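All protein chains but one are shown at their positions in the complex.
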Amino acid sequence: MRALLLIAPLLAFVLITFVMPIADMLFRSVENGIVSDILPRTSAAIKDWNSQGVDDLPHENVYRNLLVDLTIAVKRRTQTRVGSRLNYEAAGISSSFRRVGRGLRSFNTEPYSNYFIHQDENWGDTGYLEQLFSNPRISAALPSSASAFRTWQTDFSSDQIITPDDFVFVALASDLSTLANDKVSDLGIDSLRTAHADIDQLSTSSIKHMFIEFDKNWGDVNLWKTIKTFSPRYTDGYFLNAVDLKRGIDGVERRDQSERIYLVLFVRTAVMSLTITVLCILLGYPVAYLLAHLPLRKANLLLILVLLPFWTSLLVRTSAWKVLLQQEGVINDILVTIGLVDDAARLVMINNQFGTIVAMSHILLPFMILPLYSVMKTIPPSYIRAARSLGATPFTAFWRVYFPQSLPGIGAGSVLVFILAVGYYITPELVGGVKGTFISNRIAYHISSSLNWGLGAALGTLLLVAVLILYWVYDRIVGIDNVKLG
Amino acid sequence: MKFSKVLTATSSAVGLVVAGSSLFAMDLTVVSWGGAYSQSQIDAYHDPYMAKNPDVNFIYDESGAESVARLRAMKEANNLTWDLVDAVASDAIRLCDEGLAMPIDADAVLASAPDGTPASEDFGDLIINECFIPQIVYSTTFGYRTDVDEWNGRTPSTVCDVFDLKNFPGKRALEKRPINNMEWALHCDGVALSDVYDVLSSDEGVARALAKLDTIKDQVIWWSAGADTPQLLADGEIVMGSTYNGRLFNLIVEKGAPVDMLWDAQAFDLDGWIIPSGLPADRLEAVFDFVNFATDTQRLADQAKYISYGPARKSSAPLVGKHATLGVEMGPHMPTAPENSRNVLIYDYVWWADFRDDLDQRFQAWLAQ
Partner (left out) sequence: MFKTFPTYTSLYERIWYYGFRLFCGLVFVFLMFPILVILPLSFNAGDYFTFSPEMLRLEAEGYSLKHYRDFFFNSDWHLATYNSFRIAPMATLLAVTFGTLAAIGLSQSHVPYRKVIMAVLISPMIVPLIISAAGMYFFYSRIGLQGTYIGVVLAHAALGIPFVIITVTATLVSFDKSLTRASANLGAGPVRTFFKVQMPLILPGVISGGLFAFITSFDEVVVVLFVGSASLKTMPWEMFNGLREQISPTILAVATVLVTLSILLLTTVELLRRRSERLRGVSAA
C-alpha cells in the first residue's frame, strides 16, 4: 500500500502529461465532427440521397440547406474550414467552397422571402416567427428553419432589422416542401398551410440551379458523395487514407496511382530502419567484441569514444553530417584533393537515402554497441579456450560457441535501434531530402503544414502500434527491467 | 538587458529559476521570412522603433512560409502566440477569409503620407483586402552560378532553361510548394503566360504541369525557407534556383558571389503585414503603434536601402536612393524597373488563395512519390 502511495503521484503525472495526449491522438484519428458542425442541415438532408448515376444529383432541398449552412458559415468565417477538411479526401473541393463563400452574395434568394411575405405580412415580422418557433411541435416539424431562425436571431439580427434574412425563408421552403399535407394540417397554423399549398411554385428559382450556374463543380456527383461520406461524426476515412485506400462507390477501394504514397512510405521507413539496424550490427559487433576482450583500463578508455557521441546533442551530430556530406563538404573535398573523385563529378551524398542512412547509423550505433558489450562481458572466455583445446578452428569456436551466446545482445541492440529508427524525425528532415524521409516526417507535415490532423493522427496510430509490437518483442528478449543506460 | 539575460540563464542553471516575463514590459512576437529580408526589416523598422521604445522587445519567428497553417493551428488550439505576421498577398487573402487576420481601417491605423495624403490613397489598390497592410512589391525569379564549366560558356536566358537539363545540367532549387513552379512548368510546356491560370484550373492542366516538372524532378533540391537558395548557390550545392529577387541582390551585390540573376517570367507579388485576430487589447495597441511606425513613408523607403524590394507607398518611391552601406543606386535592381520587367508573370494571388489547398494536396502527393 505504501508502495502504491509512492508510485501514485508519478503515475498521475505521466497519465496527464503523456498518456492522455496519446489517447487524444487516437481519438483525433477517427473524430470527424467538422462537417456536421458546419453543415448540420446539409448533412441531415443528404442522408436519404443515394446516387444512382452521374446525373442523379441531390434534391433541390439539399442545395437549399447548403445555402443556409453556407450563409451562416460565411458569416462565422468557417466555410473554408469545411472545404479544407473535404479537400483532404478529394482535392478540388476547397476551391469550390472558397469561391462560393465569396460569391454567395450574388445568389438571388429574394423570391423566397417574397413568396412568404406576399402571402402573409406576418412572415416578415421577427416577433411572429419567434412565437411560431417557440411551439415545440412546430420546431420539431420544421427543424432546419427553426435552427436557422435562431442562428439568425443570435448572430445576424440587430434592433433595426425586423425581417429575417432570406436564408431563413429558404430553410422554411425546404422544410415545408418535405412535409406531407396532413402533417401540415395537424400543426393547425393557417399561414403554414397556405404557404405549403403553393410551395412548388418556388422551384422556378432553383437554388440548385444557382449553385451549378455559379460553379459547375456543384453539379458534380462525386463532390456530393464526398460530403455525404464524411458527414458522420466518426470516420474510418483517415485510416483508409493512411493505407492508400478510400471509400468509393462500391465500398473500400485503392486510391488512384498518383495518390498512393503512404504504403510506400511505411515500407521505405521499415526498409531503411532495417538497413540501419544491419549496418549497426556489422559495425558494432566487432567493436563490442574488442571492448569486451581488452584489459579493463584500455576498454574503459575506448568506451569513452562510444559514449561521447551518445552524449552529444543529436543536432550537433546531424549538423556534423551535413558539413561532411555536402557536395562542397569535407568528404567530397578530401576525395577531390586525393584525386579519387573529379571536381566536376562530386558525389551526391546528402538530401537522399544515403545521407539519412549514414547519419542515422552513426547516431544509433552506440545503442547497438552498449547492450552488445554488456552481454559479451558475461560470456566466460574459458568456453572459447575449451572449444579450441578440443580441436575447433578459431572460426568454428567463435561461430558455434561464442556467437550463439552473444545473440541476446544482438537481439536487444537490434530491437532498440530499430524502434528508435522507425520513429526518427529530425535527422531525416535535415539530411533526407525528399527520398530519404520517413513516415514521421509525413506525420509532422500533416500536423504543422497541411493541418490534416486526422490523417496525421491515423498515421501516428499505425506507427505507434508497430512500435508497441516491437516493444513487446523487446520485453520478451530483454525485459524492460533490464534496460541499462551508459 | 542582454547581459542580464545571460546572467539569469546562468543562475537558473544552478536552480534559481527567475520568471522571464518580468524582465520586459512587452514582448512582441513578429513573424517574417528570415535571412536578408528579415535583416532589412530589423534595420529599417525594428531597431529604430526599439531605440524610441526601449520597453518593447521583439521576438523574431521565421516561419512566414507556414503562417496560414500555424495561425489556423493557433486558432484551433485557442492560444495565439504571434502578434504580427508578414504574409504574401494570397496568404493574406486566405487568412482574412478564414477570420484569422483582423480587418483594419487603413486610414485610422496607418500613417498618412508627409503631404497629408491618407494611407488608403497612398497605398492605393495594393490594399487588396481589409486585413492587408502592404509593405513591398517583390518578385520570385531565378539566380544561377556564372562559373559552371559544364555549360561551356552558355548562360540561362529564359526561365525555360531551368527545364533544359541538356544544355544546363546540374542541381536546381525550386520551392517546396506548387506556387510559381506550376506556372513556369506550363509556360515552358508551351502555354502563354497570360493563359496559365486558365489551364491550371483544370485537372488536366495540373497533370500537365506536374508532368513537365517530372522531367527535372530528380535534379531538384526543394527549398522551404527564403534563405535556402542563396546559401545553396553560394555553397555551390546548386547551379540555379528560384528565390526572391532581394535575396539574390543581397548575394550578388553585397556578398559578391559568382551568381547572376534571370529577369524572365519572374512572378510579381505583394507582401505585407497582417495582424492576427484575437489579440488582447494591450498587445493590439502595441502592435498598432509599431505598424503605424513601420509602414510610414520614410520607413518603407528606408527598407529599400537594404534590400531591392519596391516600397508599397507611392510617397516612398521618390525617397528610394542608394544602398545603405554600398552606395549602389537601388532603382535598377528593383523588380519594377522597366528593363527588368520586360516579360513578367502577373502572379494571380486571388486565384492562388482559392486553389492553394487543392494544388498543395496534389503537389505534395506528387513530391512524395
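Should a chain be cited, it is by its letter among A and B, assigned in written order, with residues numbered from 1 in that chain.
Basically, a contact is a pair of C-beta atoms (placed from the backbone, for glycine too) under 8 Å apart; a residue touches a chain by one contact, two chains touch by 3 or more.
If you're wondering where the values come from, they're calculated on a predicted model, not measured in any experiment.
Trainee: Please identify which residue in A:L305, A:A344 or A:L390 touches the non-displayed chain.
Mentor: Residue touching the absent chain, from the options given: A:L305.
Trainee: Which candidate, A:D69, A:E89, A:D165 or A:E429, sits in contact with the chain we can't see?
Mentor: Final answer for the missing-chain contact: A:E429.
Trainee: Of the residues A:V287, A:I357 or A:L370, I need the one that contacts the missing chain.
Mentor: Only one of A:V287, A:I357 or A:L370 touches the chain omitted from view, namely A:V287.
Trainee: Taking the full complex into account, find the residue in B:S202, B:S224 or B:N343 that is in contact with the omitted chain.
Mentor: B:S224
Trainee: Identify the residues of subunit A touching the omitted chain, counting contacts across the whole complex.
Mentor: Interface with the chain not displayed, on the subunit A side: 2-7, 9-11, 13-15, 17-25, 28, 283-284, 286-287, 290, 296, 302, 304-309, 311-324, 326, 328-330, 333, 362, 365-366, 377, 394, 419, 422-426, 429-430, 440, 443-444, 447-448, 453, 456-457, 460, 463-464, 467-468, 471, 475, 480-481, 483-486.
Trainee: Contact with the hidden chain only, please: which subunit B residues?
Mentor: 2, 5-6, 8-10, 12-13, 15, 17-18, 20, 27, 29, 31, 34-35, 59-63, 74, 76-79, 81-82, 224-225, 227-228, 231-232, 234-235
The rule is simple: only the chains that are shown with their structure count from here on.
Trainee: Mind pulling up the subunit A residues that touch subunit B in the complex?
Mentor: 76-78, 80-81, 83-84, 87-88, 91-95, 98-99, 101-102, 258-261, 264-265, 326-328, 344, 348, 351, 433-434, 442, 445, 448-451
Trainee: If we count contacts the way the header does, which residues on subunit B are in touch with subunit A in the complex?
Mentor: Within the complex, subunit B contacts subunit A at residues 66, 69-70, 72-73, 94, 97-99, 149-150, 171, 203, 221-222, 235-237, 353-362, 364-369.
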